[in-house]
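Excluded from the complex is one protein chain; the other protein chains are retained at their positions.
So, chain A:
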């Protein structure tokens, strides 16, 4: 079977998966024990687990971002929302709340509220997504600082810290959270018609409106989901360090999340989406970082190598790139 005979869906998913595979393989070549996983006290340890654990926050952001991008939007505020959610949870703990449900609920609520603001501006006021979410990207960090009164708030709360450093079924809890979120979102999108509506709104908002889809509500919803995912990621980050750092929590992670979705093959114009491939995208970004560290290349080359690898993956996905290659081959063949 030739590449061009594959269905577009298969073609799209091929490259991210191959990309991840190649990266992991490279890691094995560099350090042979990369794939080895040890079991100590019923817990799995190893580089692979590490990659997944560290990729968890970006993977969570990417899940929400996938839906937003599918509607043709983008959510720049997720990094700041992480900071807000972390600050709210930390504030509750420091304020004397011990009930874990309230601490987590507070963080989630902050995330939904942020998403609601974004979604309302985009859906009901028709403000460009970049602009609408930029507002909260900038203001959000300020809000988090206010909540923290400008300090780095540290806390100790065993149940909450479990979010970042706990283990369940032998796996770090952040990985479990990604899996749970993925399954929930997947059920919501693919077992109901919501996924179809999200794609419809992204493919052609005006046509969706004529079909009778409530496009405004759909937009509101995806930003809320994105806010929720960001809140979970923010709480993981806070739990991990046992503190809330409004200046640095989730800093620039929105860009990684967008990149993960793009590596996963989604178009920024909206339409088709795959949450699974976006998570693969997040793993690729993390695996790449580890590869660079393992390979012993001087750290000053890190960003350049990362950029180059990402360009390669994006090129491989581009249909136009394949057309050009085919043309090039044909021309070469005709000459010889």
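Rule of thumb we're sticking to: a residue touches a chain if its C-beta (ideal position, glycine included) is under 8 Å from a C-beta of that chain, and two chains touch if they have at least 3 such contacts; residues count from 1.
Going forward, contacts and distances are computed from a predicted model.
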{"item": "UniProt protein name of the chain not shown, from \"Spore coat protein JC\", \"Acyl-CoA dehydrogenase\", \"Sugar ABC transporter ATP-binding protein\" or \"SufE family protein\"", "value": "\"Sugar ABC transporter ATP-binding protein\""}
{"item": "Selected residue (touches chain absent from view) among A:27, A:181 or A:208", "value": "A:208"}
{"item": "Identified contact with the non-displayed chain, of A:16, A:200 or A:234", "value": "A:200"}
{"item": "Contact footprint on chain A, counting only the chain that is left out", "value": "4-5, 7-8, 191-194, 196-197, 199-200, 203-204, 206-214, 271-272"}
